[in-house]
Structure formats: structure tokens, C-alpha cells
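Heads up, one of the protein chains got dropped from this complex, but the rest are sitting where they should.
Here is subunit A:
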Amino acid sequence: MTKLIMNRRRFLGTTAAGVAASTLALPALAQNAPVKFGMITPLTGGGASYGPNIVKAAQAIAGQINAAGGILDGRQIEIIAEDSETNPTAAVRAARKLLDVDQVNAIVGMWGSGPTLAVKPLAIEKGVSISCLGAADAITEGDHGGLIWRFQATGREWGVPPAKAMLAAGHKKVGILAVQTAFTQSMIGPFVETIEAGGGEVVVQAEVKPDQPNFRAEVDKVMGEDVTAVFLPAYVTQFTSIAKEWFRGGYDAELYTLTIAASAGVNGGGKFIEAVGAEVGEGINHLQATNDSSSAAYKEFEGLMGVEPGTFLPFSALCADSMAVHVAAMEKAGTPDATIYTKEILGITNAGGEQVGGALNLLEAIRAGKDVDYTGYGMDVAFHPDGNLKDRPFAHFVIKDGKDVELGTI
């Protein structure tokens, strides 16, 4: 009669066999392992008014694709969102966790120039792609092996259209009140050049820190000069305070800013107008790259985000586009390896194939082996080989009765 005795040797033997068996089973598991997308977005700190919707957009796209059966033969998409705290140091810690512990295949929704520049070398070293929403020129400079894709206009693109809009409206003496961030700083040079080339003059230029409690001194300084219009590159948090100071002072100079700061939304549902009210918002000009809110793809996006039609969602449509493009490129390349699939991105966004909008449509067209030209949720997405978005026309809005009215494109 044999007894089942578990002695040390037998224990070690069984354990070793078990370990060996599980190692053998690993490749089989990997086939169905989820494809991981990391996110480093500001959920707290200065950028916190944008981050949650950026994450929601990526999750909505992932949810839609997962419900339709996933990608790469049934693999699900997993979104792991980390908080950048709007700070490069915290972003680097978050990136380390995403790259080393979660081992993500791509980072999307990387918001802010400072955090992006800090995370860039880590991602390149690991061969992981970054889709960023930062404007500083340095982000795409240097050899990044095709891993960095900027789903956002560069500083140069942001700076020129407001200047043109001001000149077209007959403003010759203008001022600048800029918030000191890498994003806004990069658009001042091109803005000044355009004004001067058009026969105008930048009479006064002042800067504020993003975390200042109050902007009264700077607003009074700029508005006190002989100017008819002032350009205010800022985010919504600062612009809200600046606009209140401008209204309080009763100044005549017109305000020009970015749509991400001052959007009222076509239905008056923008964060800015909710904070300041229609009276303060009246007559404020704002510009951004054209975002065709009447397109079927954008309407689908609004549905996914669960918002009223005509709501302006800063950055999130761009993040949704980055998800769609990356997922499609993975599908086309047959791998989530960023060093390989990113080579497919230009072919999906730029080539003159069938125009497709929306993540699911794009995936379907890719699976059908069609030549596609992705048009995106909000705008037509097309890239330069260095990872920068191609120039697009800017739309010029003015706030009337608490709602955005489009004046035209520039």
C-alpha cells in the first residue's frame, strides 16, 4: 500500500512542475491578454477642468470597441488612467508605473507640454507610443522613432490665427496678456510676427503665472494702454478670472482668446459661460482649429460622452481620435507593439482612400482591407511625418447672448 506523503522533495518537485506548466501556458494566455492603453491626464491641479472628460472619451471609445468584439482577434482594450497632478514630477512617477508595472502598449491623452516632455524619454526607451495634447514645439523635436504623435495644433498654429482675426477686424494697436506655460508661451512669437507683418503693433505685453490668485494688476496694466484688442492665451481657470477683471474695469478693448478657455458652447453649456454668466461673456472672441460639430462622427461622439448636442468638449474629441487611430493602426499591423504599428498611422490618416469617421467605422474599413483616410470625430486628422498634425483652418467665434456664434474660418 502506498501512502501519499508530501515530503520536501516531492513538494519541490510538484511545485517546479507546476511552475514549468504555468510558464508553458503563458504564450497561450498572451493571445487573449488585453491591449493596455495608459493615460496620464490632469485629474487634480491646474488642468483638472479638462482631464476627467479626456479620460471619459478614451474609455467611451474603448468600451465601444470592446462591445463590438475588441481588436486583434478578440483582445479587449484596457484603459489605465493615472493622474498627472498637472505636474511633470508626478507625471514621471505615473509613467513609471504605467510602463514598468502595467506594461502598457501606448500612452494616450498625455496632456500638457511639461509633463509630456518629462515622460517622452521614458516612453521612447521602452518603445511605447505617446499621443499627446501638448503644444510645445520641443515635444516632437529630435528623433523619437515615430513614437510621438501630437493630436493638437503646435504653438505656431495657435498663435497666427488670432493675429489674423484681429487684423481683419481692423485692430492695429493690440496687447498681449499671456499665462506663463509652455503651451501659451510657444504661440506668442508667431502672434507678434503676424501682427507686425500686417502693419499692426503690439503695444503692451504682460505675463501672469498660472496659479496667481488674482490678475487685477496685470489686466489693468494691459488695458490701461492705448489698445483696441488684447490677445489672452490662457486656460479656462485663468481666463475666467481675467474676463471678470476685464468686465469689472469696464474696458473697451476687445478680448481674443482660445476656445478651450472661453467656449460658451452653441447651447451656452460651456464651463466658462457657466462660471461668468452671459453678461461678462458678451463680445469675447475665441478661436480654435475647426471642429465640425455638425458632422455625423461628432454627433456620435456627443452620444458616447452623454452630453447635449452642441456641447464643446475641449481636448476630448482629440483624445478619442487618438484612440481610434492607434487602435486601427494596431489592427492593420496585427500587433500592439508600438515600434511596429506606429508606422501604419500615416497611411490611415493621410492617404487618399475612403473617408471614414468614428473608431468603429475605421476598424471595420481596415478589416475589410480598404484604403482609408480617417476624418476624425471633430476634424480631419492628417499628420506630418514628424508626428505633428497638419495645418487646419481655425474657426473664429464670438460670444453673443451667452452662446457661441461662428464668424467664419481663418
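The rule is short, and it goes like this: a contact is a pair of C-beta atoms (placed from the backbone, for glycine too) under 8 Å apart; a residue touches a chain by one contact, two chains touch by 3 or more; residues count from 1.
The rule is short, and it goes like this: contacts and distances are computed from a predicted model.
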Remark   = Answering from "TIGR03943 family protein", "Branched-chain amino acid ABC transporter permease", "A alpha-helical domain with a conserved ER moti" or "Protein kinase domain-containing protein": the UniProt protein name of the missing subunit is "Branched-chain amino acid ABC transporter permease"
Note = Where A:69, A:142, A:224 or A:334 are the choices, the one touching the absent chain is A:142
Full-complex contact with the absent chain, from A:117, A:130, A:153 or A:359 = A:117
Request  = Just the residue numbers, please: which parts of subunit A touch the chain that's not shown?
outcome  = 39, 41, 43-44, 48, 51-52, 55-56, 59, 80-83, 86-89, 92-94, 96-97, 99-101, 113-114, 117-118, 120-121, 125, 136, 138, 142, 180-182, 184-186, 207, 209
